[in-house]
Structure formats: C-alpha cells, structure tokens
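One protein chain omitted, others in place.
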Amino acid sequence: MDREQLCMLKELMALEFTVLEFHLYLDTHPTDQRALMEYNSFVQQLSVLKRQYQDRYGPLTWQEPSAYPWQWINEPWPWEICYE
Amino acid sequence: MWIYEKKLQYPAKVGRANVQMAKYLITQYGGPDGELAASMRYLTQRYHMPTPQAKGILTDIGTEELAHLEIIATLVYKLMDRASLEEIKAAGLGAYYADHDRGLYYVNGEGVPWTAAYIQSKGDPVADLHEDMAAEEKARATYEWLIDLSDDPDLNDTLRFLREREIVHFQRFGEALQIVHEYLDSKKYF
Partner (left out) sequence: MFTPNDQMRLARAYVPFQIFSKRLEPMEGLLKGTIFPELYFPYQRHKK
C-alpha cells in the first residue's frame, strides 16, 4: 500500500473513531444536543472522505458498485497491511 | 444483521515477529477475558435489557469488540507469520503448531479452547451489567500484564489503545446501569 493510500486510510480511521465515540456517548446521553451536533458534523465529514477513498481504492463495505473485475476481493486485506 | 468493513479500527503494528508474545497475546483472542468472550457476552445479554439505552450500548460495544477481535488476530498473525519452526518450538508452541500450524484458533495462552462457560447471561439486567463492568476491568488488567511482558513499542501502542477502550466501555456500562436502576425504581414506586 502506498504512502498516500495509507495516509488516507488513517484519516478515515480517525474520523470513524470520533463518530464511534460520540455514538457510544449518545447511547447513554440521547438528549445531549451539543454532542449530537458534533456527531452529525463528523458523520458528514466521514461520508465525504469515505466516498473519496472508495472511488480511489475500491469498496470498503457491502452494497458498493464495483468496477470490472469484482473489486471486493482485492488485496491487501486489513491484516495484511503494513501500517508503518 | 452485521456488515463487514474492510479496514481495521486501529493501525495495528508489530515491530518484529515474536512467537513468545503471540503465545501470550492469544488469550485476548480466545481466553476468558478476551475479545471473543466480550463480544459474545454483550451481544447475547442485550435481549433482556429493559431500556433502549442499555439495548443500544450492549449492541454497539458488542460490535466494537468484534473490531478488537480482528485487531488481536492481526497482531497474532503478524507476530507468528514469519516465524521459523525453530522459534515456534522454542516458544513452547510446538503443540499448537501440530494442531493449527500458524492458523488462528480461539484458545487462551495455555491452549485451552474458548468456551461459552467464560460468559454469563443471567436475564437480570443489573446482574448482567455488573458482569460487563467487571469484564472490562479484567480485560484492562490483562492488557496491562501484556504490556509488562512486551518490549515492542509498536505492539504496545496498539495494546494501549485497546486498554483505553476498556475504560471508556466501563464508563458507558456504568451509565447504562444507572439508567436501568432508575427505570426499575420508577416501576416499583409508581
């Protein structure tokens, strides 16, 4: 995996992690409006970056259109990546 | 249902192959306080939670634990992958090799296979949430002993991430417990 892709992948991990943290917080604080606003804003940012990443490097999840041949099985799989 | 995302939650690195560490670390894969036990515990307890907050938090933390299971698998895979047979024998993993080669299997550090007896599902939300909070503390302690055993800064970086997640999960279960208590009290004295 080249530098550029790895860098984008880590950005994606960071945004997704932020969304997860707000998600868990909101499960037990469903009426915290400030946290909800932050959550919605990060969901928006995440979806933009995910779109860019998938357009460039192929599908990250189900129900994504695929170029030919079937892109889902392209290597590397997550455990094969060198994250250095 | 569940949908797979083809990425790790955290960029899991190891500095070098290390079979001895793989042998210690695999307990977080298939051991009593490991990630498989955590995920299975929360995902099966959620059906008897009385409030939406508790159903949500058990579903979501149970799902996050699957992401942690994948991180542990990645670490063990990387620690074992390039190891020679000599190194495997020297680390006391000859018996493991005879059954699995370098394949991943749900065992603790001593080779005992995962069992549902590691978890409970009492059907009592207060008792189950206490078990969940204790499980987070036991996993936190396990990560600390693993960090003590390891001299690989890259590996420890990921172990520290996983340890911190246990603390956040404890906090959320504690909040869910409070919400459940308030709900049960309100029913009693209505």
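The chains carry the letters A and B, assigned in the order they are written, with residues numbered from 1 in each.
The rule we apply is simple: a contact is a pair of C-beta atoms (placed from the backbone, for glycine too) under 8 Å apart; a residue touches a chain by one contact, two chains touch by 3 or more.
Note that this is a predicted model, so its numbers are computed, not measured.
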Practice item. Mind listing the chain B residues that contact the chain we can't see here? Key: 10, 130, 133, 143-144, 147-148, 160-165, 167-168, 170-171, 173-175, 177-178, 181
Check your understanding: In terms of residues, what is the contact footprint of the unshown chain on chain A?
Key -> 10-11, 13-15, 17-18, 21-22, 25, 28-29, 32, 34-35, 38, 42
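Keep in mind that, in the parts below, only the chains that are shown with their structure count from here on.
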Practice item. Provide the C-alpha centroid distance between chain A and chain B, rounded to the nearest whole angstrom. Key: 22
Revision key, fill the gap. In the complex, chain A touches chain B at residues 9-10, 12-13, 16-17, 20-21, 23-25, 27-30, 59-62, 72, 77-79, 81-84
**Study point:** chain A contact footprint on chain B (complex, rising order)
**Key:** 3-13, 53, 56-57, 60-61, 64, 70, 73-74, 77-78, 168-169, 172, 175-176, 179
